[in-house]
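Have a look at the structure below, then the notes.
Missing here is one protein chain; the remaining ones are kept as they sit in the complex.
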Amino acid sequence: MAGTLYLFAAFSITWFIIFIYIFSISRRQKTLEREIEKISRALGDHS
Amino acid sequence: MTFIQKVWAIVWKDITSELRTKEMLLSMCLFSFLVLIVFNFAFDTGLKNLRENISGILWVAFIFSGLMGLGRSFGVERDKGTLYGLLLCPISPWGIYLGKMIGTFIFMTIMEIFTLSIFTVLYNINVIPFLLPLGLIIFLGTLGFATIGTVFSAMSATTKARDVMLSILVFPISAPMIIALVKATGIILWGGAIQETYSWLKILIAFDLVFLLLAYLTFGFIIEE
Amino acid sequence: MAQMQEEDNYIIKASGLVKKFGFKTVLRKIDLSLKKGDFLALFGPNGAGKTTLIQILCSLMRPTSGNVWIAGFDAEYDREALHKVIGVVSHNTFLYNNLSAYENLKFYGIMYRVMNLRERIEEVMGLVGLRGYMNDHVQTFSRGMQQRLSVARAIIHDPLIFFLDEPFTGLDQHGVEDFKQILKKFRDQGKTIVMTSHDLDRGLELCTQAAILKSGNLVYKEDVSKITQDDFKEIYFKLTGEQTLPV
Partner (left out) sequence: MTHNRAFLKIFQFVTFFMMLLALYAIFVYAPVEKSMGIVQKIFYLHVPSAFLAFFAFFITFIASILYLYRRDHRWDVIAFCSAEIGVIFCTIVLITGPIWAKPIWNVWWTWDPRLTTTLILWFIYVVYLMLRSVAGENQRSNFSAVFGILGFVNVPITFLTIRLWRTIHPLVITGKGINISTPMIHTLIIAFVAFCLLFFWLLINRIGLEKMRFKVEEIRGFIEDKIHLEHEKQGG
């Protein structure tokens, strides 16, 4: 039974780390996309 | 031969400059002295197993005070603005590296001689009979430490949080060297023959050569802006 | 082919110099060529990129793109040879405080492989008027004396080309006059000089060419003989948008 607990801990921590990383990448990507949008809108207004 | 003259000029000006104030040498020696004392409190001297830790204590003292010297090697040049003067000289980056490295090596050696004599008295270990093998190990260790340390000193001199950066750059890379040094020194202080340390000495020599070669190849990239 | 021959006459030639720090552009496509004996004064407001330009010209810094040739040496590949023919004076003296004046010059003399070093040191110390201070430590020197010693350091190997980055900074009136005398001597000897300065009056007095650097662009370059000082000042204010003389 203890074995299952260890197994569960190992898998959940691994997936947790990977998902946090993927999440951080996608969040940064979103921020940049928003920025690009802002810039292109500003340029559109300008011209 | 002019190359050697130029390298020697860098060493000479570092040493002359340091001997005028003795700031760095004094603080290095004092610091290693303190490390010896603190470890004496930390590991009770009365205990029999002290001998096992003793080579570790010695190298902690050497390396920590060596770091002080390293930090100043390029740090001072940077602060006083003489670094550009040095870089403007018609000498290859490798020459600047060698000059700085030899200077650090000499300062560390002076500090180590001082520390070793204090160590003999405080820890009641007569190092005289082992002086030759011990000297060889310390030479190789100091050379390796100065080799990688000078590279990282030049790197950290331009970064933020200079001193912290220097130690965290140096320690992971010098891990194998530290293990080999502590082990080899332990064997010698235990009264072992030099033959027993051969495998460690091989690692030390390999470490020194590999990193000297890498420093030769990469130092130019570190000092260019 | 004609262009090649023309190039040969230039002792300093920089083409298409661009320097970026990260994404911040400091120099934008700068072309600069100087003939032997030219004395160029570079003016410009703070942050225009004067120091960066000088640092790239004396190959202390690598340009993001573009090339520099000094006296025929490519700054990227012949750094050592290039460093032998240039002397640099900046507001930073490059002197070691704990060493004496003589020891400082000796150090640099060895680095530049100067022959008959002892006599040469005495000569340059006389030139900058410090002959009596040979064995004094640099830290006891006043700012003006340090700057003079810095000049002595820069000329120890008798360079062909001088780069001067704000050389007047921290000098007193007397020091400035002496320094101008030294510069005049170099100019008359036919050395090539590039100087950056804040100070329009002092700069214009000596130079043969004047240029204005504005936010990384070389916006103006002209022979001094073709323009009066007042006209130049007017142009300077117009181009840089500054209201007063820079301090």
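The first chain written gets the first letter, and so on, giving A, B and C; residue counts start at 1 in each chain.
Simple rule for what comes next: a residue touches a chain if its C-beta (ideal position, glycine included) is under 8 Å from a C-beta of that chain, and two chains touch if they have at least 3 such contacts.
Keep in mind that this is a model prediction, so the values were computed, not measured.
In the full complex, the chain left out of view touches A, B, C. Only one of B:I4, B:I168 or B:A193 touches the chain withheld from this view, namely B:I168.
Here one chain is not drawn; of B:T2, B:T159 or B:Q195, the residue touching it is B:T159. Counting over the whole complex, chain B has residues 148, 151, 155, 158-161, 165, 168-169, 171-173, 175-176, 179-180, 183, 199-200, 203, 206-207, 210-211, 214, 218, 221-222, 224-225 touching the chain that is not drawn. Chain A residues in contact with the hidden partner, per the touch definition given at the top, are 2-4, 6-7, 9-11, 13-14, 17-18, 21-22, 25, 28-29, 32-33, 35-36, 39, 43.
Within the complete assembly, residues 20-25, 28, 214-215, 238-241 of chain C touch the chain that is not shown.
Operating definition for what follows: only the chains that are shown with their structure count from here on.
For the pair chain A and chain C, the distance between mean C-alpha positions equals 51 Å.
For this pair, chain B with chain C, the centres built from the Cα atoms lie 39 Å apart. Those residues of chain C lying in contact with chain B across their complex are 55, 58, 60-62, 80-81, 83-84, 86, 88, 90, 92-99, 103, 107-108, 110-113, 137, 153. Taken in their complex, chain B has these residues touching chain C: 2, 5-6, 9-10, 12-13, 16-18, 20-21, 80-82, 84-92, 224-225.
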